[in-house]
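Have a look at the structure below, then the notes.
A protein chain is absent from this complex, but the other protein chains hold their places.
Chain IDs A, B and C follow the sequence of writing; residue 1 opens each chain.
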Amino acid sequence: MDSFWLIPILPLVGFLANGLVGKRLPKQAVAWIACLVVAASLLLSARAFYALMQVPPEERHVIHPLFTWVESGDFVARFEFLLDPLSAVMMLLVTGVGLLIHVYSVGYMWAGEGFYRYFAYLNLFMSSMLLLVAANNLLLMFVGWEGVGLCSYLLIGYWYFKKSASDAGKKAFVVNRVGDFGFLLGILLAFLTFQTLDFQAIFQQLGPEGEFAAESGKWGTLSWIAFLLFIGATGKSAQVPLYVWLPDAMEGPTPVSALIHAATMVTAGVYMVVRLNPLYSLTPGVSGLVATVGIFTAFYAATIALVQRDIKRILAYSTISQIGYMFAAAGVGGYAASIFHLSTHAYFKALLFLGAGSVMRALQNETDILRMGGLRKYLPVTYWTFLAATVAISGVPLTSGFFSKDEILVRSFSSGHTVIGIVGLATAVLTAFYMFRLFFLTFHGEQRLAPELRRGIHEPPPSMAVPLVLLALLSLFGGYGYGYLEGFLEPVTGEPLPARGEHSEALVLLTAVASGLGILAAYLFYVRNPTWAAAAQQALGGAHRLLWRKYYVDELYDRLFVHPLKRVSDHFLWRGVDERVVDGAVNGTAGLVRDLSGFLRQMQTGYARAYATWILLGTVGILVYYWMGG
Amino acid sequence: MPTDLHYLAILPEIITAATGIAIMLLDPFTAPQHKGRLGWLGVAGLLAAGVAGAAQSGRTMTAFGGMVQLDSYSVFFRWLFFGVSIGTILISLQYLKREGVHHSEFYALVLFATTGMSFMAASVDLILMFIGLETVAISTYVLAGFKRSDPRSNESAVKYFILGAFSTAVLLYGIAFLYGQTGSTRFDRVAEALSAQGPSAFFLVGLALLLVGFGFKVAMAPFHVWTPDVYEGAPSPVTAFLAVGPKAAGFAALVRVLYSALPDMENHWGDVLGLVAVLTMTVGNVAAITQSNIKRLLAYSSVAHAGYLLVGLVARNELGISAVLYYAVVYALMNLGAFTVVVIWSGAGETRVHLSDYAGIGFRYPFLTGCLSLFLLSLIGIPATGGFMGKVFLFAAAVQSHHVGLVVIAVLNSAVSAYYYLRIIVIMYMQEPAAQVPSVEIPVPAAVALVLAALGTLLTGLYPSALLDLASRSVLAVR
Amino acid sequence: MEQLIFYSLAGATVLFGMLVVIARNPVHSAIFLIGALMCIAGLYLQMGAEFVGGVQILVYVGGVMVLFLFVIMLVNVRTAERVRQLSPEWKTALLLAGALSVELVYLVLKGPGVFATAAPEAIPALQGNTQNVGAALYTKYLLPFEIASVLLLVAMIGAVALARSRMD
Partner (left out) sequence: MVPLNYYLILGALLFSVGALGVILKRNLITMFMSVELMLNSANLTFLAFAREWNQVSGQVLVFFVMVVAAAEAAVGLAIVIATYKNRKTVNADETASLRD
């Protein structure tokens, strides 16, 4: 158990090795290094997990200090890792899925240039993600938080020669900075409030003996902290209103989308909320907001996914939607349910992306599902594994997704959040519909491929197929351990809510029905009567366009934020009005007012006397301030 | 006759000044192709001065009639200044040769400016501080115009000089009022008189004019207007020096004046500096967004960073000043580093300073661009770099003293700043290179400076305790 | 009488100062500036600061201003004269300078005005103003004095480095 601190360090070693000398190594060596360090981390995680299971629940809490990071007066932050049930589950998940995707990547990225660079970034990402998960204080968590963001940006823009890719990278970075702004403020406010950033010390103050009472009904400091941190979560986990970067992030290599933008990084926000559950439990106002934002995002993103045509974008909106479920669960107090869905989602969404990657690889990077169809007979392995993931995400009974989704709905209803439960059910129908639409259009029906693509469609090599199969098994059967998981997490997430209410059997049925409805509809529209789809699109012209353009949110943000900022910088501080206009305004009979505004515009005219004027203006300003105030 | 003529207390400054004089004396006996040796002599002198400073660390004493104070604070800044000057000389050696202005005056002036900066941090008397400041100013006027056949360098020097002289006059007028009110220029006497009389009108005038004078030196808005033009036109190593050395010296003296001489007016200067900090950050960052010349961009970035440093001053607590000291070091490391890359890449005649000249060179010059990326990430404030820790300390200090609004604006600003720093990285790694990527060689001394700056940036981010401890111990001398 | 001298010197100083700003020809400006400096020297003498007054005339008027005149001649006044001397934003400039003077005067009047005169500094009983200043320079102000000499060295090196004819 003591060696668990190596888990985040090992991938860092891999990053350094590949980053520094990878250029000179053969590709095999690069791949082995990258995969082996992750495999070693996986082994250590498994060992740590096993070791935790052996000790009684109240002892499942190990801290490994590395060194004192910062110490100045009251301000102390240690570089130390925390091993408890929550971090153990997360580490196991991250390293497990991470290893499979590393292996898959070897085959997927083999042909391209910069092989070593890709794996160096990927290792760095693993290291940052594990740091985020293992951190024992908010500041260290923020380091991991920023680190994964940076890697995500590097990997989105990996194909930097594509303008769309580098633009998407920038967008991801900038949007995430907005979220991080909230996160950092939250950390600072937490420090101001608790005088510490250590999780345990904070929780102690939040506990029954601490001085903080629950802020039910009023919005106090605790609520502000929780709210600011949640802003960070909406950025990283792509929730409304900061979700806009994730669909664009699909410009990155597909395994990256699978690992970072589906299975792990984007769930960091959920992890953070669950990690800080004592805080969120005391702030029902913010928890309600978390649940509302989550379920709204789930529904909203699902509606957009209904009409998209790009296979990866559909999956991206589906990711946004599923993470919305996780937030909804966390918001209604179902922290264990949230982590449960997080893990099942990691399996099936990683699998969906890897499957999509396999399809794209076979079709030379075609992503438009309207130009696929009938691939079932060419790609049997991909077909069957993709089907496993699709039934799981659609919540077909007895698959992993069914159990986790059902659990979330049960939590919502039993805690009295009926509206959230109902919207959740509706979203489940939509999910089943758009996922099977994707599935049918890709693998069934007539072949709509461009003729030049029809030749040379072939299954991926074993290094890619094996991860697909393993993930398929997890997607199908990964949901059976929930009872155990809930008990295991109890020291962190607290007592589970009063056991499932009397309606839970009915809910199981409802969940199953919802998924069945969606699948049936998709079958009718896209397999049985393909003409219906076109007719529906015709009939719903306006609504369809609204969804197709994703509610025009990108355009709206451009109008609201990007353009004004540009205009301010272009016109106010820049060159501004050109010299003639200023001179003309001043030379003529212009009044004093225009004189002054002329000055404002020509802050950087290059004239020394204008600069002296600014200095003098500042002097007069300060003197006036003191005159008035002093 | 003062009885405290402790020359040992100013030994490091004596060494730097004497080295400067020695360089000028040896100049006629040095063949033009060997002028570099005089630069190395300067480095040796600075190292010796640093050692002399180290020998005195831990001691506290005043000397020369209570004009200069040897304490951990002055030792801290001495090391910073000596380091900055060594870095400047290292990156200048090749540059001066390349630009055909290899005169030993350059090294001598850097050393004299270092002497002046040292005195700015160590003086506890307004008049000594003023003379130190002027020594720095006059040396740097000349350095800015050192490429005297280059019209851009001329223009840079002209603007710097005229505006510098202007702000000097304002500062001096302020000192006159403080002297008039208190009958002394010594910080402790001024503080005594202030606590006895309260903030009268003359104190207010004096403070206001003092803030303007220092505002010019450290480039606070709206007194920053000279920075972009002067930084753009000056020879790049000089720009690096200007952005780092005199600015840090300005902060060193400003902190000392405000805390030692005018502590009882802290609400007066705190309020104004709070407003100025907001203005400075915002103007610097917003203006940097559309710059296309990298020197200009870094100039605005240095304005913005002056704003962050002010946040620590406004916090008015121990962590705040420690953070200012900490960030001054980190800021020096990352800026010297970034400018070193600019110096190397700009090529003969500094022709490659446009952002588009950096297009696609990322994988051709992995060492240069890797270092530059690191410095830029640190300027953004990405964790694991010194820039991040520095900002955390600054903002935490302000939060501790309940300046939450200020911190919100500061954090928002640093979020905005990510955009333009990132643009450079994007251009380097993600754009098509120009038709032919020019080849540059990386001179060894500059490479050494680059590696040291990069290591420092990383080290201060990964293990900030050591430096922060040093900074917080140094602060005790001021408070 | 004292008042009368003050008023006339002060009036002349301000007048010369304004003429420096108003004059079109830089040579005229320089000559007006010399006038202003002389008047200020007179004020110094009136305040009993003979040494400083002497230095003002010797160094400022005799040295610095002559340097100014040399440079003006060197850079060819003819071309300098033809350009417009005043900046187009003169209204704003006047407004700002006016505001500055009003503020400063107001704050001066608001200030304490008369001080509880402190005890004179304990300076060895030397005869005359010049001796006193000299004694202070070499005792209490020894360190600034030495640094000032470095400053002058810097100025010398700098001026030579910038203005010498091309040797490179």
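Observations
Here is the rule we use: a residue touches a chain if its C-beta (ideal position, glycine included) is under 8 Å from a C-beta of that chain, and two chains touch if they have at least 3 such contacts.
On a predicted model such as this, the values are computed, not experimentally measured, just so you know.
Just so you know, the chain we are not showing touches A, B, C across the whole complex. Of the candidate positions B:F76, B:Y95, B:F119 or B:F177, contact with the unshown chain belongs to B:F177.
Within the entire complex, the positions of chain B that touch the omitted partner chain are 127, 130-131, 134, 138, 141-142, 145, 148-152, 154-159, 161-162, 165-166, 168-170, 172-173, 175-177, 179-180, 183-185, 228-230, 232-233, 287, 291, 296. If you put the missing chain back, the residues of chain A touching it would be 573-575, 603-609, 612-613, 616.
With the whole complex as reference, residues 2-3, 6, 10, 13-14, 17-18, 20-21, 23, 26, 29-30, 33, 36-37, 40, 43-44, 46-49, 51-52, 55-56, 59-60, 63-64, 67-68, 71-72, 74-75, 79-80, 83-87, 90, 93-94, 96-98, 100-101, 104-105, 108-109, 111, 113-115, 117-121, 123, 129, 132-133, 136-137, 140-141, 144-145, 148, 151-152, 154-156, 158-160, 162-163 of chain C touch the missing chain.
Just so it is clear, only the chains that are shown with their structure count from here on.
Taken chain by chain, the contacts link every pair, so each chain touches all the others. Averaging C-alpha coordinates per chain places the centre of chain B 30 Å away from that of chain C. Counting partner chains per residue, chain B has residues 201, 204-205 touching two or more of them.
Looking at chain C, one finds that residues 104, 107 touch two or more other chains. Every residue of chain C that touches chain A in the complex is listed here, in rising order: 87-89, 91-93, 95-97, 99-100, 103-104, 106-107. Contacts from chain A toward chain B in the complex involve residues 67-75, 139, 142-143, 146-147, 150, 157, 160-161, 165-166, 169-170, 173-174, 177-178, 180-181, 184-185, 188-189, 191-192, 565, 568-570, 573-574, 603-604, 606, 608, 610-612, 614-615, 617-619, 622-623, 625-627, 629-630.
Those residues of chain A whose C-beta lies close enough to touch chain C in the complex are 583, 586-587, 592, 595-596, 598-599, 607, 609-610, 613, 616-617, 619-620, 623-624, 627.
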